[in-house]
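Okay, so here's the structure we're looking at.
Every protein chain of the complex appears in place save one, which is left out.
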Amino acid sequence: MRKLTYWQAISEATVQCMAEDPAVFVAGEGVDDDKGIYGTTRAAFERFGPTRVIDVPNSENATAGIAVGAAAMGRRPLIVHSRADFLFLAMDALVNLAAKWRYMYGDQGGVPVVTRAVVGRGWGQGATHSQSLQSVFGHFPGLHVAMPASPADAKGLLVQALRAQTPTLLLENRGLYRMAGEVPEEAVAVPFGRGRIARPGTDVTVVAASLMVHEAERAADLLAEQGISVEVVDVRSVRPLDEELICASVARTGRLVVADTSWARYGLAAEVAAVVAENVFDALRRPVRRVTPPDCPAPVSHPLEEAFHPTADRIAAACLEMVDGGPSQVRKLSDVTAGFVGPY
Amino acid sequence: MRKLTYWQAISEATVQCMAEDPAVFVAGEGVDDDKGIYGTTRAAFERFGPTRVIDVPNSENATAGIAVGAAAMGRRPLIVHSRADFLFLAMDALVNLAAKWRYMYGDQGGVPVVTRAVVGRGWGQGATHSQSLQSVFGHFPGLHVAMPASPADAKGLLVQALRAQTPTLLLENRGLYRMAGEVPEEAVAVPFGRGRIARPGTDVTVVAASLMVHEAERAADLLAEQGISVEVVDVRSVRPLDEELICASVARTGRLVVADTSWARYGLAAEVAAVVAENVFDALRRPVRRVTPPDCPAPVSHPLEEAFHPTADRIAAACLEMVDGGPSQVRKLSDVTAGFVGPY
Amino acid sequence: MTTNDRLRLVRDMVRIRCAEETLADLYRDEQLMRTPTHFSIGQEATAVGVCAATRRTDVVYSAHRSHAPYLAKGGDLHALVAELYGKATGCAGGRGGSVHLVDHAAGFGGSAAILGEMIPVAVGAAWAFAMEGAPRVALTFFGDGASEEGVFHESLNFAALHRLPVVFVCENNQYSIASPLSARQPAGTSIWQRALGYGMAASRIDGNDVFAVHEAARGAVEAARAGHGPHLLELDTYRWREHVGPNWDEDGAYRTHAEVASWMGRCPIRVAADALRAEAPSIDARIDTWRAECAEEVARAVDFARAGAFPDVTDLLSGVYEPQPLAATTGRN
Partner (left out) sequence: MTTNDRLRLVRDMVRIRCAEETLADLYRDEQLMRTPTHFSIGQEATAVGVCAATRRTDVVYSAHRSHAPYLAKGGDLHALVAELYGKATGCAGGRGGSVHLVDHAAGFGGSAAILGEMIPVAVGAAWAFAMEGAPRVALTFFGDGASEEGVFHESLNFAALHRLPVVFVCENNQYSIASPLSARQPAGTSIWQRALGYGMAASRIDGNDVFAVHEAARGAVEAARAGHGPHLLELDTYRWREHVGPNWDEDGAYRTHAEVASWMGRCPIRVAADALRAEAPSIDARIDTWRAECAEEVARAVDFARAGAFPDVTDLLSGVYEPQPLAATTGRN
């Protein structure tokens, strides 16, 4: 199959969905910009022009409410935020209104507002430009929340979101945009709620999403050199969450590490641990480990930032600790996003 | 010790803290109102007048930011929301700014904004007037989040918040205001991060907060009749979370039920389960159970609303299931807040 | 406007008044409608005057004080009452209650309980109409208090920027719960004037004069339909009952009996009747007739609501999403 980068896959999905459904439009601050949100909206702008790829004022709350209104009248808005952190300003419209619309108004139709938001990381993005809000939005019934890890999923989950009737949040990690992978040419939907075994293994299960899937795979490579077999589960969507896949894997391995880009407390890592404790607690041979950022805001200073973001090394260390009688150390890796060069 | 209701305890704490520290002031929509937010702000208004108990426009975002600015200049704002659901509009200022202030500006002082927010329940509060956002705010380092269950804690935790240097969210369940309990006359602070054994027991641990502590205690009463001994842990604050207390209890009982007023996914119930899976997984003799609202928005219609909110009955049933060889049924209780009469 | 048109406006007001008064009594006495309810009694001229200027294909959104806009736009009365009783036959299947009314067939797009929330939604609907080139207008009712929410301004800016077919209808009833305007907005300013800062047409109208409201609304709606962009109407009016619930509250806690009485003296139904008396001398008799007719209609609606079944508890989880399987293990998404 031909390969695309993650940003190209998103761009292609957008263009294909806009071609197939004239109701789809893209709106967001700077979506018509030359740079096109890491390139993802540029092709759509070039093809469909400023009536369907629309720059908006810096009014996140209204933009979200406007998207709800447009969706209620049959349009299919795709709203893009260059940082997920701006979503706090849109949260009332998304959580108090979009998420509840179908249920609260008696199941007479939904408002399929699709929101893409970029999670920043690296080059000193800092405390308010690098948060990944999967658990915060994932808490609320009525939303779908996904975190594609691969170009194919970035395309397929966006296609699914733009065809379905559910308000959806797609979180994209900036570190993924340049990664390449096989992507089907057609607009093939990937369903929400079905995870995937990114890499089969027998000794430890690492559950992750988005960028952390790649960190987990790198950790798995590293540990394979030591004869430790790691299974990596990519949940793909955090709501719905594929409980069966997670539990089946842990039932086999008896060991669980959860790796996430957001904090442990009340985070994705907590939920995955809880699902296991509810369903397959007796398969656990070791305490669950959460590999997440430490309990502080993201700092800017380079050495602190490096220490803040969870990496393959930390995942590998967590796995190692669990495997009885395994080696106590592995060689150190560099960050999967280390290729990024400034200035930013 | 003399008894006060929950609302009286909050009122007393407010008045005492305002008397002891002239920097404390109260602001919020309707805080100067005759009804005084379930009575909690009325005595303060009567004693200190409209220069220290201040009605504000319906501008939740600005109000939160204004509180941050006032706190940065040495005032001690106590902001009150008549429904926690309005906090989505204030979330940017509280999470992106207040929570990160001390850290992000190099540890030169914090902005001790204290926010009280009422969680609605019953009488058809519905999807946007009954949400309890403990896990959503609890996810973020830099905040303190507490959910007092008793009048004594309602007073003590508010006193602590108004004396400390940390931005704090206090969630108060409407169903608690009329409950009475012993409350010290003095303004004695209750520290954040220390839970309490609300009721000792040996067979099952029920971890809860706020209203659910009472539901858990009622479930414990019920089960005691059947010879089952339930330990109820009141976490008091969800950030910091008293991991030691939770783990110690589960280590003794080997069985964990977590009861919460918000949804299971990415909720308080998930976090408690995760903490146990991390630390005392091998003490578990049974799968963890989460007793929470089902995965839907809160409906209005009375029978649906009754089915939605978790109760003592459901906690008791969850405990029963865990206790090997115990009886399979207990008598049915009515809702702890059933005393509320309309119209509203 | 013909006399008949004008009579119809009065009739619509009488109908809404009658429905709300009956519902308020039942709400208080029976305690079966378990949903926080904000009556528009005294404010009927705003909803009726504005909605009569719309077509069925136009769409109206409102805030929590929603019965009057819903009924004025043609919302089904039976479905409204059933909703208040929490029945499956309610307009939102009993899920939404008083603050979440909806009637798509009538062009009532929804009401919401969070202040300001429906303002951008109407703008988005108008944007959809503009994108389609449909000759439709979106309208949004909200209170003076909601105009303090930032989203009000964001929405005005966007609507004016794109010259969207939306009419912002601010029912200024002078209070936000118990807070007077003077505690919330700078002295000497007014809401309609803020719209001018966006280059938007705006006007302030006596909101208890249904004919004045209607004329202004007709102008605004037709201008919007013709592509001349949005309009903000500030309509001065007054609610007679307490903020939420069926009772009177003129006890001086935040407003006086005299103040309430003075506004009741300017009852929109009486004001309209007085204005019509010359051209329609039988107006008082007609009002009596309408009242009787409406009482019957409301009685039927109440019977319908009472007879309806509650939603089935086994359906608690349906309608959160378009149909999809839940997790087999825990029944969660």
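Every chain is named by a letter (A, B and C) in the order it is written, and numbering of its residues begins at 1.
We take it that a residue touches a chain if its C-beta (ideal position, glycine included) is under 8 Å from a C-beta of that chain, and two chains touch if they have at least 3 such contacts.
Model, not experiment: these values are computed from the prediction.
Peer 1: If you put the missing chain back into the full complex, which of the shown chains would it touch?
Peer 2: Answer for the hidden chain's contacts among shown chains: A, B, C.
Peer 1: Kindly state which of the options B:216, B:247, B:270 or B:323 is in contact with the chain not pictured.
Peer 2: Touching the chain that is not displayed is residue B:247.
Peer 1: Who touches the missing chain here, B:68, B:176 or B:189?
Peer 2: Selected residue, touching the omitted chain: B:68.
Peer 1: Which positions on chain A touch the chain that was left off?
Peer 2: That gives, for chain A, the contact residues 29-30, 33-35, 55-62, 85-86, 89, 123-129, 264-265, 294-297, 299-305, 307-308, 341-344.
Peer 1: Tell me which stretches of chain C touch the chain missing from the display.
Peer 2: 148-154, 157, 160-161, 184-189, 193-194, 196-200
Peer 1: Footprint of the hidden chain on chain B, which residues?
Peer 2: These residues of chain B touch the chain that is not shown: 25, 51, 56-57, 59, 61-75, 77, 92-93, 96-97, 101-110, 141-142, 144, 164-166, 193, 239-244, 247, 275, 278-279.
Just so it is clear, only the chains that are shown with their structure count from here on.
Peer 1: Measuring from the mean of all protein Cα atoms shown, which chain centre lies nearest?
Peer 2: Chain closest to the assembly's C-alpha mean: B.
Peer 1: For chain C, which other chain has the most distant CA centre?
Peer 2: Most distant chain from chain C: A.
Peer 1: How many Å are there between the centre of chain A and the centre of chain C, using C-alpha atoms for each centre?
Peer 2: Computed value for the inter-centroid distance: 41 Å.
Peer 1: Could you put a whole-Å number on the gap between the CA centroids of chain B and chain C?
Peer 2: Going by mean C-alpha positions, chain B sits 35 Å from chain C.
Peer 1: For chain A and chain B, let me know how many angstrom lie between their CA-based centres, rounded off.
Peer 2: Between these chains, centre-to-centre, one finds 30 Å.
Peer 1: Of all residues in chain A, which are in touch with two or more distinct other chains?
Peer 2: 61, 92, 96-97, 103-104, 141-142, 239, 241, 278-279
Peer 1: Name the residues of chain C that each touch 2 or more other chains.
Peer 2: 90, 93-96, 100, 112, 114, 150, 319-320, 326, 330, 332-333 - these are the residues of chain C that touch more than one other chain.
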